[in-house]
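Complex shown without one protein chain; remaining protein chains in place.
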Amino acid sequence: MIKVDFNIDKVRKDFPILSREIYKRPLVYFDNAATNQKPVQVLNRMDLYYENQNSNIHRGVHFLSQEATSAYEEARETIKTFINAHSRSEVVFTKGTTDAINLVAHSLGRKLLKAGDEILITFMEHHSNIVPWQMVCETTGAYLKVCNITEKGEIDIEDFKTKLSRKTRIVALNHVSNTLGTINPVKEIIKITHDAGALVLIDGAQAVAHLQVDVQDLDCDFYCFSGHKIYAPMGTGVLYGKEDILDKMPPYQGGGEMIAMVSFEKTTYNELPFKFEAGTPNVGGALGLEAAIKYVNGFGLATLAGYEDDLLKYGTEKLLQIEGLRIYGESALKTGVISFNLNKVHSYDAGTLIDKFGIAVRTGHLCTQPLVGFFGVPGFIRASFAMYNTKQEIDKLVEAVIKTREMLL
Amino acid sequence: MIKVDFNIDKVRKDFPILSREIYKRPLVYFDNAATNQKPVQVLNRMDLYYENQNSNIHRGVHFLSQEATSAYEEARETIKTFINAHSRSEVVFTKGTTDAINLVAHSLGRKLLKAGDEILITFMEHHSNIVPWQMVCETTGAYLKVCNITEKGEIDIEDFKTKLSRKTRIVALNHVSNTLGTINPVKEIIKITHDAGALVLIDGAQAVAHLQVDVQDLDCDFYCFSGHKIYAPMGTGVLYGKEDILDKMPPYQGGGEMIAMVSFEKTTYNELPFKFEAGTPNVGGALGLEAAIKYVNGFGLATLAGYEDDLLKYGTEKLLQIEGLRIYGESALKTGVISFNLNKVHSYDAGTLIDKFGIAVRTGHLCTQPLVGFFGVPGFIRASFAMYNTKQEIDKLVEAVIKTREMLL
Amino acid sequence: MKTTIEEIEQQIAGEFENFEDWLEKYNYIIEMGKDLPLINEKFKTKQNLISGCQSSVWLHADYKDGLVFFSADSDAVITKGIVNMLIRVLSGQTPEDIISSQLTFIDEVGLKEHLSPTRSNGLVSMIKQMKFYALAFQTKYGA
Partner (left out) sequence: MKTTIEEIEQQIAGEFENFEDWLEKYNYIIEMGKDLPLINEKFKTKQNLISGCQSSVWLHADYKDGLVFFSADSDAVITKGIVNMLIRVLSGQTPEDIISSQLTFIDEVGLKEHLSPTRSNGLVSMIKQMKFYALAFQTKYGA
């Protein structure tokens, strides 16, 4: 499954942080679902920008401004191609997934939603795909409905169909769960939802670094992701939206590039995608995101997914051999995310000790408190993989978990 | 006025972009009010972060996450000290000034404003301090009032007093005008406004790189600025707000770090400043901003202001010797911003030709369309100075303007 | 036979060939811009206005004997110079030719930057509008 040209030693050399030591041990970084590390290619692109091209963009007549504008718009084009959007107007730069979801929730809240309408999400959403909808429910009088999940950590499709009603205006769910790793059947859900006449927003924060996303094939109305989870700098993100829908939506933030004409009597807004990009954009960040996408494309997402699948299988097998260890998220379709607990051990205790082995795992509710409640645990221990992780690192994790268990039981 | 230790040649070496050539001429960068250039110290700090410390922050138990969290919170502390905020809770990271103003407008719109209330701004505001208020007026039924300015480009204080009424809830104005360079008497205006019982938001985008700002001395309720206008990376910014006021305001965006507890029935919000920081923050950017502030502090803002004042005086004198040239913004209190026009010459034409001399000036409405209307011109030509500019560069500009004039008249 | 769009484009490219530097080139564009207004004052209406952020353009179109005739103006003289060239190229042509024109001369003579979609001088919108007129006439009067 792994292409010959995927040379893990070479890949690891691209990520400077991997040579860091933590408590005198080589860093093992398994907190990739929180944020992943950046290759030199991305850092170099940003440096190049700031050392050669930095300028405020759009409407500037001078050379640097024109050059920065072109670079920024080419980055948009790269993203368009990466997710197969129909046009560049559909690609809005944001500061991240949370920003993108809030944009949609707020804008639709102003025009689409009224009291009694329903928004349908699932039990496995990240807080960033829960709270914005709760806030918009508060201002509009709409209701939040929540689709059940199964013990294996999959969406209960029958329950979804029951809860999808004629009152549903928006369905919002993640493509891949950050806690369970489950790859949700979003294409099917989008189809069902469209048949019921509602819009679908896909939270793709955990998907884009691991799956090839094709927004036209999925036919979703909105797709959101963060740069920092796909080897790109923090403070970058993307909202994809279908052009005709974005076109009808009111702007979110005001100021800067998003206007056509400002007067105190009447202000008119710019065309897409600029209508939704108020203020000076993060040009350096956008170019870093473009470089990250090019880096990923250099291997091909299928290659990376294959490699990470191997890690997932290996890690799952090895971890399950530890007595009393339970893995949450047992879907057959998963990305490289393993959330687990040791019987009777508190995740905070485990995380504190595993850290001492120089291994970065995340513990706690992982920004999915309802899921914590669903499984009746105080939190999870999560190891999540990226292209630069290895089986040897997994062995170290297994060893650390065993030691941790001994110390705590 | 210039301290002995301000060595311009040394300073220029800190900014790699200044050695770039444009059309085979050395770049003269006079578009600093749009965005200024970044010293290596800032770029190095970001690289160091991504090469050694990169991690998602807050609530992470592992070493890197703790380290990144500490670094991020220290950056907040540095900013707190820089603007002399009372506590770190009052320093909210945003993606820029526009983001910060929208946050305040939206949040106050939800709780404070009702139909018939008034928001008072001035004729010299940047679109980012006009449009968010127009949008909130639309949703709340409040009215936007606009204070006049004088021909010299100063706020008409008498008009301000007249327009400030018992219905005024918020006054929003810039500390320094991005088009005119005018340093507004904000302390006085804040005092008058508070006496009338309204809140004051100061748009400090153009101030922080040129004046020492003390939010406690000013006594403003909110102060906003962007990192990219103070030698820091794009995609960073700060909202300062008085703690007791921020405390009472509803959150703006939902998701990520801004919650205390999420359940589908009831979500509670985190304490300040986290309540207003939804989603993964731009940690790398915040550290870049901290590095920029330290860089500026290394000289002292008074030193920089003194140096830039010299440039302003020199540039004003030289440019005014050109026949038919008018400068907009003739206040005695100005930062290094010179907006001008050549009699009968369109700013776009001038900008196009000045660019060909390798000189970056901005032309057009400069995101202040109402000001363009006030002065009855199609746009301005703006040269704005930073610490790395020189009188020799101003000479080149003067020469280019003279040539441009000859070509166009 | 009338001169084709490509032929006029080549003509213009030829005129630019001898310029030594950008100074001469821009002097020429400015000269073209300073030529008498390219539009009848009565057509400088709000409806015919294409506002860019940096400069604005007025555009008027007529249809006669199967050909489209444009007249236009701009408030900025460099924009006007380019407008002048665009009119030389496209005015008096058939709707089909206008619609399918590539206008490569702009790139050839080194004025591409003026047609960046984000430069906001009105030119990109103007070309769009010219093609839109051509399409409208074509639809209305048949091909």
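So that you can tell them apart, the chains are marked A, B and C in the order they are listed, and the count of residues begins at 1 in each.
Rule of thumb we're sticking to: contacts are C-beta pairs under 8 Å (C-beta built on N, C-alpha and C of every residue); 3 or more make two chains touch, one makes a residue touch a chain.
Note that this is a predicted model, so its numbers are computed, not measured.
Student: What are the shown chains that the omitted chain is in contact with?
Tutor: A, B
Student: Using the definition of touch stated at the top, determine which of A:Phe6, A:Tyr314, A:Tyr348 or A:Phe375 touches the missing chain.
Tutor: From the options A:Phe6, A:Tyr314, A:Tyr348 or A:Phe375, the contact with the absent chain belongs to A:Tyr348.
Student: Using the document's definition of touch, tell me which of B:Asn52, B:Gln66, B:Thr150 or B:Thr390 contacts the absent chain.
Tutor: Of the listed residues, the one touching the omitted chain is B:Gln66.
Student: Touching the hidden chain in the full complex, which residues of chain A are there? Just list them.
Tutor: Counting only chain A, the missing chain is touched by 23, 346-349, 351-353, 356, 363-365, 378-379, 407-408.
Student: May I ask you to list the residues on chain B that touch the chain which is not drawn?
Tutor: Given the touch definition above, chain B has residues 57-59, 61, 66, 69-70, 73, 260-261 touching the missing chain.
Keep in mind that, in the parts below, only the chains that are shown with their structure count from here on.
Student: Check B-C against A-C and say which one is joined by more contacting C-beta pairs.
Tutor: B-C
Student: Among the chains here, which has the CA centroid at the largest distance from chain B's centroid?
Tutor: Using the mean of the C-alpha atoms as each chain's centre, the farthest one from chain B is C.
Student: Determine the centre-to-centre distance between chain A and chain B, using the mean Cα coordinates as centres, and give it in whole Å.
Tutor: Distance between chain centres: 31 Å.
Student: Can you give the whole-Å distance between the Cα centres of chain B and chain C?
Tutor: 39
Student: Can you work out the whole-Å distance between the CA centroids of chain A and chain C?
Tutor: Chain centroid spacing, chain A to chain C, equals 46 Å.
Student: Show the residues in chain B shared as contacts by 2 or more other chains, in ascending order.
Tutor: 23, 348, 351-352, 363-364
Student: Going through chain C residue by residue, note those that touch at least 2 other chains and give them in order.
Tutor: Counting only residues that touch two or more other chains, chain C contributes 53-54, 120.
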